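Here the complex is missing a single protein chain, while all its other protein chains stay put.
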Amino acid sequence: MSNQFELRLSGAGGQGLLLAGIVLAEAGILDGKFATQTQSYGPEARGGASKSEVIISDSEIDYPEVRTPNLTLALTQEAADKYISKDIINGIIVVDERVEIDPAIKYEKLIRVPIIKTAKNKIGKAIVANIVSLGIIVEATNIVSKEAMESAILNRVPKGTEKLNRMALESGYELAK
Amino acid sequence: MSNQFELRLSGAGGQGLLLAGIVLAEAGILDGKFATQTQSYGPEARGGASKSEVIISDSEIDYPEVRTPNLTLALTQEAADKYISKDIINGIIVVDERVEIDPAIKYEKLIRVPIIKTAKNKIGKAIVANIVSLGIIVEATNIVSKEAMESAILNRVPKGTEKLNRMALESGYELAK
Amino acid sequence: MNKYVKKYLRNDKLAHMWCPGCGHGIIMHQIIKAIDNLGLDKDNICVVSGIGCSSRAPGYMDFDTLHTTHGRALAFATGIKLANPDMKVIVVSGDGDASAIGGNHLIHACRRNIDITTIVFNNTIYGMTGGQFSPTTATNDLASTAPYGSIDRPFDIAKLAAAAGASYSARSTVYHANNLEKLIEEALQVKGFSLVEAMSMCPTSYGKRNKKGTVSDMLEDYKETYININAFNKLPPEKREGKIEMGVFKNETYPEYTAEYQKLIDRLKGDK
Amino acid sequence: MNKYVKKYLRNDKLAHMWCPGCGHGIIMHQIIKAIDNLGLDKDNICVVSGIGCSSRAPGYMDFDTLHTTHGRALAFATGIKLANPDMKVIVVSGDGDASAIGGNHLIHACRRNIDITTIVFNNTIYGMTGGQFSPTTATNDLASTAPYGSIDRPFDIAKLAAAAGASYSARSTVYHANNLEKLIEEALQVKGFSLVEAMSMCPTSYGKRNKKGTVSDMLEDYKETYININAFNKLPPEKREGKIEMGVFKNETYPEYTAEYQKLIDRLKGDK
Amino acid sequence: MKMKSNIQFVQGNKACIMGALDAGYRFYGGYPITPSTELAELSAVELPKVGGKFIQMEDEIGGIAAAIGASLTGKKSMTATSGPGFSLKQENIGYAMMAEVPLVIVNVQRGGPSTGLPTSPAQGDMMQAKWGTHGDHPVIALTPDSVQETYYMTIRAFNLAEKYRMPVMIMTDEVIGHMREKIVIPNKEDLEIIDRIKPTEKEGYLPYGVEEGETVPKMASFGDGYRYHITGLAHDETGFPSNSNENAKKLLDRLMNKVNHNLDDILDYEEYMLDDAEHIVLSYGATARSARAAIKQMRKDGIKVGMFRLKTVWPFPEERLLELSKNVKNVLVAEMNLGQMVLEVERVVKNNAKILFCGRADGEIITPEEIIETLKEEF
Amino acid sequence: MKMKSNIQFVQGNKACIMGALDAGYRFYGGYPITPSTELAELSAVELPKVGGKFIQMEDEIGGIAAAIGASLTGKKSMTATSGPGFSLKQENIGYAMMAEVPLVIVNVQRGGPSTGLPTSPAQGDMMQAKWGTHGDHPVIALTPDSVQETYYMTIRAFNLAEKYRMPVMIMTDEVIGHMREKIVIPNKEDLEIIDRIKPTEKEGYLPYGVEEGETVPKMASFGDGYRYHITGLAHDETGFPSNSNENAKKLLDRLMNKVNHNLDDILDYEEYMLDDAEHIVLSYGATARSARAAIKQMRKDGIKVGMFRLKTVWPFPEERLLELSKNVKNVLVAEMNLGQMVLEVERVVKNNAKILFCGRADGEIITPEEIIETLKEEF
Amino acid sequence: MSRENLVLKVKPEWCKGCNICVHFCPTNVLELDEDNKIVIARPDDCIKCGLCELRCPDFAIYLEGDENEDEK
Partner (left out) sequence: MSRENLVLKVKPEWCKGCNICVHFCPTNVLELDEDNKIVIARPDDCIKCGLCELRCPDFAIYLEGDENEDEK
């Protein structure tokens, strides 16, 4: 349990966070680690806020739910309000620049950067905000290797979008530096 | 259990043996005794042989199935073949004159009389063979009082048929004498 | 022995369990005659039923036979047919089995137009359970659960099947046994869902309570009441009163379900 | 606030759970407008649903409301109506709820002609479970369980209800919202079983997968595709291609079930 | 000679309907199936006479659904069935538990599994009564052993259903359902009839809210102007769906406590000749009659044996049985199945006494001799 | 960097279909319901690719009926569902038991009762798996605790179904069904795949006849020319209905013995750190993961605790548990319900050890801490 | 095979005495006996029309021809 890293990726439905979670977990596996991914289902997954949770660990993962995330990503205010807990000391919090963090929230580190704007304006596709986010996460945590992350992304994204996604990932690295 | 009298009334579907069983049991109740009535259900009750079983007792009746009948009535050959057991010593057996009794069958007493013919020819209605049978049973066993039996019949039969049924009952008494 | 009986029935299971005068035996007779006319392969026929007097028919028929749960025959048959489209699948069902508890499977089998032939033994009553009304019992008829006369309106099963999408739908009676045989034969040749509603008298649970006389009287009633749909349509409205249409209600060609599925499989193979 | 919303909806339960652009809210809007037009007593209306996105509507409506099990709304509603014939009973149901798992209760409610008004929210897909095809999904349409295009043929619910015996049956779309309101109003006045099929777009589970564009595109599609049944019938066959009828399919008077039952009770009282 | 007007010689199924009517029964929704059919048939005859309603639905699922719907309008409702139909009703049985709708469900048990032996008796659905629907839920199920008891127990079933706002099952069997016996009908005034507790205040009505310590919410009838919502989803006190785990827990706990906190009121059993017993025969329904005959016989032979007869099978009278078992050598369970309630007995009795089993599931009722033999093997 | 071709990161539901396909799965009949829907969706995608068939029926009852029908033609068949659908399938589950039709039934459990918490996990249908259909009948039910195990267990389910000619249930849950984990796909040659044993001689074929001492009859496929009869009624060796009590008994005994006489082959469980354990945590499915985490934690704290993990829940590994329980102080049962398998544990363990229960049914999975606390209360 | 060569046969064990064949026989050939079993009372009147066979629900009366030779 000690060498276990737990992430909660949240945002609006349609922001590709399910895919982001899978890619992140697969990168972990490429690095030879163990990984699980779970997500919110049902009505709450429609519109509104949704989340995808990933655990990456050096050893087998038993209890599969994330309770005290080492990192929480929130791309929208609604997601932040719903999924960033006031009851614990959060690890790293990564949010879009437009998201306000309630002062009552405790954390180890806050990364508040223009994720969506970067995706929209710099890469030209709002939809890659998820990949930008992955870049930030990798840069900030080193929980998976960059090589594994790149491979994991390329394994999953549609043919023809590889370049775009690589750009997005790298912008993420930049944002976290 | 000792003062318990068990009867099995059998014949073809439509011969009114269900009613006969009920009437007999009700007569028992009118006499202040305990009584139960059960019958065969389902496909086997269609056409073919069917049976109605009655237990009359001075005390509460527990186990409600008839196993070693003190009296068995069979109006048809098929019913006799099916419901008169070769494995036990039967009590009284009452059959229509046309019914052949397998020599392997053991019994205390056999009453083989023209029940159906009596109903048809003497009373003029084959359908009252059941009431004729009741007359025989009462006369042969005294298990219920004649008064109770008459009342029980009159309580159950359709208005207008009282006389006919009384005649049938009395013919039954005669046949058993 | 009757040659059809000899060839297509399980003779050791006869005499059958149906009551004296019950029409179900007549229908079963026409089914095996139709099968014989078409020279179908006995080893490749499967007869499926639900529960009811009529649903006991498969037990007497010398094919692969399946007596399922009440109302579900068509759902089981759908699985058989889709898994083995080469088999000739026949469903026999009572009016209650097919249109009460089984009504949904019926309309969906029609909708899918899966190649199954359904023969509904319609005695307008629940025979097996002793005479409760069914969805085809006529309004005002007596039944054990309609002791004051039924207030329900009946389904017209043949028309309902047509409306739900069946390729073929027809009705006849056990009086018109030769016609019934012909319709079943036609239905068996349809590539798609076909249904024949066979009107059958139940003297025990329906006739007696409704004072319909002898079984012969009930057959004579069929003769009087049922007239060919074309003749019926020519009648002036006032003369239609008390008459019921029989004959072929629908005979159209639509894509058949298992064939469409096979196309899908072939398409995916092609894609590789 | 919109006066109907204020009067007939449970405002504290809004915003509703339906997706952006889902047509179900438009249908619910027309139902409460129709109720208002008729001046029905709020305390005497009961809205019953099964399970599905559409079946969540009762939760928002300020009447006695019942969210039952999948497909069974009409069976529950039948019990309510028969036990308390004075209530106005409305069933709201999805196409899957009403015609897949609930198909049998639908045709039997039609057959009995029990005085219930059913509004089918037909988005031709299972919305709540994420886009499996339903009995009304068009052949060849994509769905999560029809990844290569559906090989099933769809039901025409309005016509099926008519064939099964409903007094009143009609169809409209959320594009034709005013018309829809009118049909619902008409249906609510029928003494007998009435059904209005309301076509509703599901952008999330149907539109996206089938590349139907924006919800506005889907609404425009309704405008193009659906034409009044009378106009439709006047079209030459080749022009009917790609068009679907809307309007009133059936409006007839038959004995109503609970009224017939009351007659029976009165008759028995008289007998005493 | 006439029978006294309060005495009748009737079938168990008829006694059930007589009891129901005396309890205020007004709605039947169901679908016929042997051997429960008479319950539908008699309801069709009797209900309209008292202004009640009978409906034969298209299937068993619709039957229970209609009965639940009717109950919501304030009518005392029943549905009846046997094995296959009982299986089909399971989803909506769970709905009635969850939505807390009073309802009496009669299962006249026949031989299973599947279509099985449709006209033969069995007690093979006892565990199904408790576990047949998905998810955790409370259950009350009663088993009469005579026609007379069927009458009273049906009244009790309606009373419990109304009092605890939940479905109550009568798990009878083909023997009791079809046999005829004398019943004595009590004076109406001597019967305790419990009616639904309705709210009186519309303002702030919480259809699923209870006072501290209470377990059963007041129930408004549809049409009374309360305009409330009912769902089979997990819900809060207002009746509206709630995804909160806390609410779900609160709801489920309360549902279970309706039974668990009221065992004193609900539990019912008969102790027959147990005072000095060294052996207990535990039985119920038709089989209890054989057990009683067996006990009478064995007592004659000097064997100290008595019966613990379940009248409520669910909840199971754990505490009392445990207590009793401490003073006996054997607990013999007799039931018409291959071992169902005996599992519960094993669980409760543990090693306090030896547990013997006498069961059969071949369509025949267990004979007194079989019970005697099973016990005698221990001597 | 690419994953090895035999490694995938997939959902439990997907692993189930992958296992099924590797076992020879060719027919799906069902109706969608959360959280089992992916099983239908993936089947719709994959089956036609291998010449198999997928059909979405009009309801769950039709779904299992179609799957049974398909199995009769020799195809390995599956139906999948969750709570409400599982309740609806019960009648035909009993039919498949009675008619002895191989079939895999998957229940991805969600929060009940009734519609309950449709998107939340639960283990509330465990008892229903055994008792959900009417009448006595045998049951095999398996519970995987990981995505990888889901793969293997599905293969095993098909094998058991074919070998014992009966429906086999996989009682998984929303957690395992929806979570993604790495799975390693074995070489096809390393898999043991069991196929149906078919008769070879038409003459005198007895569809329900077995050799002395055997329990499973050979099964001919419809269409193979055997022309035999199948019914859900009690029947004799020929498959035709029989009203004889003797035949009914013979049939039922054999059905039960298919499982009871083959426990060695069927039973499967994991013993984790039990060698020196003073406390046993008994768990299964998703909850077993929490149990494992709890045990690791407690072991660190020096508590001698291990896990007995059910892989077959039904039949229940009575003997082994009884044996184990004799050497421990506590048996703690952890499950996502209000107490189901714990009843079985109480029955089996009796007074050998103290039985503790850690359950919840509010839609949340039990945490390792809850398990630890429940056990620690005993110290 | 021509009609005349057909032989009218009965299988009284299967006959349930419903009277249908008797009723519909155009030449009044048939009767039921005391036990309600079918009897060919006037064989010579039989015109081999097959109506009895057609509607007998119990397969208890039929016209047998050469094609059944193989039947033993």
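First chain written, first letter: the chains are A, B, C, D, E, F and G, and each begins at residue 1.
Methods note: a contact is a pair of C-beta atoms (placed from the backbone, for glycine too) under 8 Å apart; a residue touches a chain by one contact, two chains touch by 3 or more.
Keep in mind the model is a prediction, meaning the values are calculated, not measured.
*Asks:* List the shown chains that the missing chain touches in the full complex.
*Replies:* Taken over the complete structure, the missing chain's partners among displayed chains are D.
*Asks:* Of the listed residues D:140, D:178, D:230 or D:253, which contacts the missing chain in the full complex?
*Replies:* Only one of D:140, D:178, D:230 or D:253 touches the chain omitted from view, namely D:178.
*Asks:* Kindly state which of the options D:10, D:29 or D:56 is in contact with the chain not pictured.
*Replies:* If we include the chain that is not displayed, D:29 is the one touching it.
*Asks:* I need the residue numbers on subunit D that touch the omitted chain, in ascending order.
*Replies:* Touching the missing chain: residues 1-3, 5-6, 9, 14-16, 18-26, 29, 174-175, 177-178, 203, 214-216, 219.
The rule is short, and it goes like this: only the chains that are shown with their structure count from here on.
*Asks:* Counting C-beta pairs in contact, which chain pair has more, C-E or A-F?
*Replies:* By the number of C-beta pairs in contact, the winner is A-F.
*Asks:* Please identify which chain has its centre, taken as the mean of its CA atoms, farthest from the centre of subunit C.
*Replies:* A
*Asks:* If you average the CA atoms of subunit D and of subunit E, how far apart do the two points sit, in angstrom?
*Replies:* 38
*Asks:* In angstrom, rounded to a whole number, how far apart do the mean CA points of subunit E and subunit F lie?
*Replies:* That gives a centre separation of 30 Å.
*Asks:* Would you mind listing the residues of subunit F that make contact with two or more other chains?
*Replies:* Those would be 34, 48, 58-59, 61, 84, 91, 95, 114-115, 118, 231-233, 243.
*Asks:* Please set out, as single numbers or ranges, the residues of subunit G touching at least two other chains.
*Replies:* 16
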